[in-house]
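What you see is the complex with one protein chain gone and the rest in place.
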Amino acid sequence: MSAGVVQTPGEVVANRRVGAYHHLTVTAPGLAELAHPGQFAAFAVGGETSATLLRRCFSIHRVRPTGTYGGTLDVVVAAHGPGTQWLTGLRTHDAVDVVGPLGRPFPLPADPVPCVLVGGGYGSAPLFWLAEALRERGCPVEIVLGAASEDRLFGVVEARRSADRVHVTTDDGSAGTRGRVTAVLGEVLERTGAAVAYACGPMAMLRAVTEVASAHGAVAQVAVEESMACGVGVCMTCVMPVTGNDGVTRMVRSCVEGPVFRGDRVRWDAFADGICRVPDDAVGAPRAGGH
Amino acid sequence: MSAGVVQTPGEVVANRRVGAYHHLTVTAPGLAELAHPGQFAAFAVGGETSATLLRRCFSIHRVRPTGTYGGTLDVVVAAHGPGTQWLTGLRTHDAVDVVGPLGRPFPLPADPVPCVLVGGGYGSAPLFWLAEALRERGCPVEIVLGAASEDRLFGVVEARRSADRVHVTTDDGSAGTRGRVTAVLGEVLERTGAAVAYACGPMAMLRAVTEVASAHGAVAQVAVEESMACGVGVCMTCVMPVTGNDGVTRMVRSCVEGPVFRGDRVRWDAFADGICRVPDDAVGAPRAGGH
Amino acid sequence: MVDMSTTLAGTVLPNPVMTASGCAANGKELNRFFPVTDLGAFVTKTVMLDPRSGRPTPRMAETSSGMLNSIGLQGPGIDAFVEHDLAWLAERGARVLVSVAGNTAEEFGEVVQRLVASPAFSCVVGVEANISCPNVANRGLVFACDPVSSEQVVRIVRTRVPEGVPVVAKLTPDVTDIVAVAEAAVRAGADGLTMINTLLGIVIDTDLLRPQLAGVTGGLSGPAVRPVAVRAVWQVVAAMREGRLPTAPVIGVGGVRTGRDALELVAAGAAAVQVGTATFNDPSAPRRVLAELEAEVARHGVDRFADLVGIAHDRMVRP
Partner (left out) sequence: MVDMSTTLAGTVLPNPVMTASGCAANGKELNRFFPVTDLGAFVTKTVMLDPRSGRPTPRMAETSSGMLNSIGLQGPGIDAFVEHDLAWLAERGARVLVSVAGNTAEEFGEVVQRLVASPAFSCVVGVEANISCPNVANRGLVFACDPVSSEQVVRIVRTRVPEGVPVVAKLTPDVTDIVAVAEAAVRAGADGLTMINTLLGIVIDTDLLRPQLAGVTGGLSGPAVRPVAVRAVWQVVAAMREGRLPTAPVIGVGGVRTGRDALELVAAGAAAVQVGTATFNDPSAPRRVLAELEAEVARHGVDRFADLVGIAHDRMVRP
């Protein structure tokens, strides 16, 4: 909770289309200095007369602590609903309020162990920065990027710069291996003898990465994406069941205790049909006959 | 009700600051051909995620039926609340939805009688166009422009182009005669022998103009500014008590039966304390003991 | 091609989109923007027995994603209404849902009687009893706030409207238990229910430090209230599905601005949808919502609009 965070009236420096996404650079003085890979930032959307009150959260793709603009932040945004449409429609010099960095970053290994990074769609956005941090510590890094189709892959070129080897998969075979990231992940983990698999992407992918990693004796560190109203820990909308060191499952806030969790601690069994139930053994779970 | 009206997705061609106001030009194909002086247009504000649902109404300052943009509309906007702030913040090429022309225009005299036009603040916006229409019919035209201070006068130069003589008053004396428009109006009516006094501006001014005009045997035609939710006649928020040809007072919609009314038909006695009461003799007025 | 028709208590309408009472006047004004005959039905401004001037102004205040209004049921009275407004709608071939009200239950009956007697009655596809208005006989308490008053009005109206012409009761959300009021209305003979009327609200003018509306309170409408409308429709339809009250079609209203908004009410159980405040933002809104709703139905791959009515009750994930 003591981790530094700033709220800053940012200004759009650049908004570039990249495949199916928009790569936004905004000024965020003070934020860059505090951020670590895996953390996210929350953007207010819609301007002063906006009916969309809630912030939109995005993984931090990059930060530049100094330069012409005195600190900038990059995020990769997929236009989806009204908030992301507004953001991707921003022009240079437009104002956008940013809060960050938020959440817990990817934990870095103490030793220079081999690592595999897995990104699904825009989920790759935080990985290149992470890869650089890992390589600085001497960790060999391979990256697996997957997406539905080629235009939804993000950062293949950047990946090649920041990793020792890059593997690409697409569901439709429009680039790389046809299939899901798990089609290649086992082989990569096996060959590299990776100790950690870092992943960011859709929940189903995170679950699959966790399973494959466990099967290969690697620890999965996954950055989840739960629906968030506040992003700063005050609303309790973003909870999910996670088992603690004490073996007890609690509904924890993914915005402050996550978004990065150890994959084998997440109670994947609770997720089904787009709903996450409260496991019966969770602390404070409803008892038969009501609470 | 058969009068033509269009709803058109306009685009900002220009947004210039003029004194305390913003002079906006937007494309409005089809609207220009239908418009007459005294009518107004209703602008949607705030964009797609807007929490400000209601349109904002503005007197039509000018129309250009053809040209590079295929028909444009000019309005003069005073930044006040969220809607007008949004409008005055628009940049070239921004989109803004416009409905118009709305309401009844200033009635033009059949004969070439002398006319005096009175504008308070941005209320002068529709008058220059009116002046030209009157002069085309051979009416001698003088214009009186009043405002609180010089920066709140609109169109003094334009007035000189479109009228035979222009009189300026300001409350603080920063331009022209110190005082209200009524400080000079009597003399102008007297000298010109005007048959009609056209006026647009704050309610208090319209009332005063009506009184002075009546005293000088001129008919006042006033364009009122009531708070409007729809502008097109469907909500009944914009009503005011007006006496008809039959001598009966009704609560009529100023957006469709106005905004131009004969000043002596408006029940000014009903307006006080920022509220307009229903006169006891109005059709359907609450009877003692409730409706 | 999607079949957009819907059936309201035996009356088949070509499509489920309507205007909302008081948000579309009586047709002439909107007809400048689109043919009002395109709509499933045109809902008229609530008409009472005598002409009414309505309330003093200001009558409106903009609010976040909504507005307050305090019109006070201004209108020409039933006689002038049938002679001018209803006749105009009939001439054009519109299907009309006539909204009526009275200061007392008996006055509702009188209004309906004159309506039924009018030559233009042939265009009337239903009568909407706006029971969300004050009952002079009961300290001005809104009829629909009380199951007993609601029942009284509906019973009288149902008696005076010819069989085969549906009577729908329009409810207020400002109650502790809307299912109880719905039940009273249906048991009294209502063939359908319209939900919701506006929520009671106040806006203070922070410059003058007094209520912005001359009438102090007003009705809150617009997208701001949509979740309340969806909830009201859901609760009443759920109770019908559980057999707690007789089944009757529901007309959803409250905050509809887009086809998706309309679909929310439909999936919650509304067989028809009214577009109110959104019309002030976009005078073509009712027609546009129809087109958008049609596209939504097609997007969901069903052939008939009717297949989506209440679907969210079936698709709901039971924990």
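Annotations
For clarity, chains are labelled A, B and C in written order, and residue numbers in each chain start from 1.
Rule of thumb we're sticking to: a residue touches a chain if its C-beta (ideal position, glycine included) is under 8 Å from a C-beta of that chain, and two chains touch if they have at least 3 such contacts.
Computed from a prediction, not measured in an experiment: that's the story for all the values here.
Within the entire complex, contacts from the absent chain reach the displayed chains A, B, C.
Interface note: of C:Ala129, C:Leu263 or C:Leu290, the residue touching the hidden chain in the full complex is C:Leu263. Screening A:Val13, A:Ala32, A:Ala51 or A:Val188 against the full complex identifies A:Ala51 as the residue touching the chain left out. Chain A meets the missing chain through residues 1, 4-5, 7, 44, 51-55, 97, 99, 226-227, 229-230, 232-240, 250-251, 256, 274-278, 282-286, 290-291. Contact between chain C and the absent chain runs through residues 56, 61, 63-66, 68, 145, 174-176, 199-204, 206, 208-211, 214-218, 220, 222-228, 230-231, 234, 255, 260, 263-264, 267-268, 296, 300, 308, 311-312, 315-317, 319. Although one chain is not displayed, chain B still touches it through residues 51, 273-275, 277.
Everything below uses one rule, namely that only the chains that are shown with their structure count from here on.
The chains that touch chain B as well as chain C are A. The greatest centre-to-centre gap from chain B, using C-alpha centroids, is found for A. Chain B and chain C have Cα centroids separated by 35 Å.
Annotation: 55 Å between the Cα-based centres of chain A and chain B.
Chain A and chain C have centres, each the mean of its CA atoms, that are 46 Å apart. Counting only residues that touch two or more partner chains, chain B has 51-52.
Multi-chain contact residues of chain C (touching two or more other chains) are listed as 64-65, 223.
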